[in-house]
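Let me begin by handing over the structure; questions about it come next.
Note that one protein chain of the assembly has been removed; the remaining protein chains are unaltered in position.
Chain lettering (A, B and C) follows the sequence in which the chains are written, and residue indices restart at 1 in each chain.
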Amino acid sequence: MSIFIDTSTRLVVQGITGRDGSFHTRQMVAAGTNVVAGVTPGKGGQTFETDQGGIPIFNTMDEAVEATQANASVVYVPPAFASGAIMEAADSGVDLVVAITEGIPVLDMTRAFAFTQDRDVRLLGPNCPGLISPGKGKVGIIPEQITAEGPVGVVSRSGTLTYEAVHQLTQAGIGQTTCVGIGGDPIIGTNFIDCLAAFSEDPDTRAVVMIGEIGGTDEQEAAQWVSENMEIPVVGFIAGQTAPPGRTMGHAGAIISGSSGTAEEKIRVFEENGIAVARRPVDIRDLIKEALGL
Amino acid sequence: MSIFIDTSTRLVVQGITGRDGSFHTRQMVAAGTNVVAGVTPGKGGQTFETDQGGIPIFNTMDEAVEATQANASVVYVPPAFASGAIMEAADSGVDLVVAITEGIPVLDMTRAFAFTQDRDVRLLGPNCPGLISPGKGKVGIIPEQITAEGPVGVVSRSGTLTYEAVHQLTQAGIGQTTCVGIGGDPIIGTNFIDCLAAFSEDPDTRAVVMIGEIGGTDEQEAAQWVSENMEIPVVGFIAGQTAPPGRTMGHAGAIISGSSGTAEEKIRVFEENGIAVARRPVDIRDLIKEALGL
Amino acid sequence: MDIHEYQAKELFRKAGIPVPPGDVARTADEAEALARALGGSVVVKAQVHTGGRGKAGGVKLASSAEEAREHAEAILGMEINGLTVHKVLVTPAEDIASEAYVGVLVDRKKQSATFMVSPEGGVDIEQVAEDNPDAILKMPIDPRYGLLPHQAYRMSTFLYDDPKLVKQASKIMGQLYRAFNENSCSLAEINPLIVTPDDEVKAIDAKVTIDDNALPRLPEVEAYRDTDAEPPSETKAREASLSFVKLDGNVGCCVNGAGLAMATMDLVKYYGGDPANFLDIGGSSNPEKVIAALEIITADPNVKVILFNIFGGITRCDDVANGIVEATKQIDIEPPIYIRLTGTNEDEALQILKDAGFSAYTSMDEVVETAVNFAAQA
Partner (left out) sequence: MDIHEYQAKELFRKAGIPVPPGDVARTADEAEALARALGGSVVVKAQVHTGGRGKAGGVKLASSAEEAREHAEAILGMEINGLTVHKVLVTPAEDIASEAYVGVLVDRKKQSATFMVSPEGGVDIEQVAEDNPDAILKMPIDPRYGLLPHQAYRMSTFLYDDPKLVKQASKIMGQLYRAFNENSCSLAEINPLIVTPDDEVKAIDAKVTIDDNALPRLPEVEAYRDTDAEPPSETKAREASLSFVKLDGNVGCCVNGAGLAMATMDLVKYYGGDPANFLDIGGSSNPEKVIAALEIITADPNVKVILFNIFGGITRCDDVANGIVEATKQIDIEPPIYIRLTGTNEDEALQILKDAGFSAYTSMDEVVETAVNFAAQA
């Protein structure tokens, strides 16, 4: 099993002819994802070629969904147009929109996120690596080769740090049900708790890795949710223990304001709520082994 | 029984100290309505005196609802502030907002109506006379003395024309469960079908009078709904048979555009759907008598 | 409130919509000067609040300033659908490769602003709706989000295939929606939206109706009001806060409430008469309003009889009675007045009327039938 995507996922790539969109479409197809359509305004009627055959391109999401019964989309369009693309997707009838695009203005996202909520569409991201369910497919940019099928769910605000953790799990012979990157922007669609709740309901997920970072209180709320709701073990990691307050550390959301959102605080709340915290990325692997009784 | 209001209604009057608000508050109290609070910004803490005792005035709807557990409000505030007052009411936790104010800009209403819908609050009006359930209370401005308790539901886009019809029913000894004026503006909260559906579920309502006018297609849709859903008889009337096309007849919504929205068309659709149509206001009374087997 | 084409174009220009230049002239001299300044061929267009200007001869192409002058002379003073032309717009003649229709209006059914677009422009959109409904795309706009980029794109691709045109049209739709909202319009339309032989998309004719309710907060738009362009009776009614529409019959009607006013007119017709007007004196009437109403009604020489139908709710019958008595003192009213009053303060009203020598009815049918019969014999 897996969360949010599985073999029934029928994906549209928004911005399929762009630099990132075209590269990652081929990667997604290679990872077994059923990419049924692409959208690039003005290029409707053309075909996007891959090793597994051609993917039809449409001008609009409506046309793509109508022609292919797609149920998910992934957004690679440039930041100025990305919030519009998210809303177009949400309006077209898909259930899941994964926004990879980095650099979308935050106030645009407050509207776009409200729009997806009005339509009960799950938004993942923006500014996130997407998600992968090894063996079933991926939506986004997480490298397939570092993953393996197995019993661990991974949820993270980060990209490459997630790869690091997943890579180490895989090398140690521990596979994953689904790895989800929720993104580092202040406004994101799917948060930690949404993922933890989904992992809780997935019978194949036997432990979860939660990778957070400084800024905000999402990790703290998630930790409390874990202690109140989760039966399977959760292992945590927080990046940014050496980050100075008041400075944005790469992710727009990674900033310590006043005394809130520090790594110390988050680690403390994790531990108070029964989440074992790895001090180094490499410790994640060991704590998970312990949690799984390996 | 009655629809939308009953003896459990706890009403706040928004704009209680204004000319219309103060006059009609006394009328509503006299009709047995439980007016629990008034709102006038800047006059919080004062008391509005009536024959039945003082009504506390608050600065905001939030304060009024918190202090009095009000569940309905009526809006008499001037048009420039009325859509804001409607949204304030919808945000305060009441279930019903009746907007009497005439002259609210239509685009303001499109937003305010969406706001009430987002919160599952019933909006009646604006630019409507409100509603009365004889013997139980009234919200708005329908004169109580022309009404009587009885088995007929009345729903109308008009004000005084409704009074005319109700007056004639009452004089003929036929009382009403509830009389509702839905208002003559292009954007209104509660429409014919909402009222017809409520009357259908009211065990005491044994026949319904539906009074429409030129403009739009609400009456036609309501007629179709009647033929598909209603078991009790409906008697109709349409005002504006002599109205010229393209001219607004008092109500912003009463305008024939092109060939649609004419009285002829509405009367035809009423009759096609089994609704007996009165040619003159006075015939309403006779058709209702017939429908009730009197 | 309807505004003129040249005023609508001014609003569109402010919103960034590409609208050809041009200005308004009140005399043939002015029109000639404008045409000369523009150079080349121009179009002289009657500025009146009615459709069908072209068919009525109110829109003319001129290939020289002299010809523009001649056309302006012919058009100024012309009557179109009963309205006298006081102004003409002089604007360059454009080469047209194709014509489309783009409009935004308030859609009661969708409870929101709604776009209507059609590749069949330059003609009456009602006619297109009837003859070829598939040639119209309707797009309701959620007031919480406004026009979204994918909606503009979908409408633009409904009009054009060429991505260059699609891009221009999408932008214009965004600007039109902005103009619609900022000016609280009930209608804002571009008909036709043309494509020139150089692939430029432009608004050639503009029609805008402003929501009367929003005028108090839009003083700049209120200033567009052209009282020359409406019958004096309607100006007077508006100033007295009366709702009035002139009709062709001879039974003057004075009623409180729009629905009851229409029902009264209908009843006049039912009894074989013809209403001279729709007139709603509104809810909180005072004697002054009744006086203004009687002045407006009696200014119409067709009126043979005056019919009052008042159902007192908020309206107090005694106020209306006082107004009638006062009016008969102040102005010379020739047609007889038939009065029906019922409801709030009915007894006081009947006494006031009786003291002044009037009688009154309490049944609507009775008073209408009596008035109609009088008018038929007069």
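One rule holds for everything that comes next: a contact is a pair of C-beta atoms (placed from the backbone, for glycine too) under 8 Å apart; a residue touches a chain by one contact, two chains touch by 3 or more.
Because the structure is a prediction, the values reported are computed rather than measured.
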* Structure fact -> Result, missing-chain neighbours among shown chains, is A, B, C
* Sole contact to the chain not displayed, among B:F23, B:F81 or B:W225 -> B:F81
* Looking beyond the chains shown, say which of A:A114, A:A148, A:A197 or A:L292 touches the absent one. => A:A114
* **Residues belonging to chain C that touch the chain removed from view** => 144-145
* **Hidden partner interface residues of chain B, rising order** => 41-42, 59-62, 81, 84-85, 87-88, 91, 111, 114-115
* **Interface residues of chain A (partner: the chain not displayed)** => 20, 79-80, 102-108, 110-111, 113-114, 129, 141-143, 146, 156-164, 167, 184, 186-187, 211, 213-218, 237, 239-244, 247-254, 257-259, 263, 279-282
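One rule holds in what follows: only the chains that are shown with their structure count from here on.
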* Which of line, ring, star, complete or other matches the graph of chains that touch? -> line
* Leading chain pair when contacts are tallied as C-beta pairs -> B-C
* **Chain centre separation (chain A, chain C; CA means) in Å** => 55
* Structure fact -> Where chain B touches two or more other chains at once, the residues are none
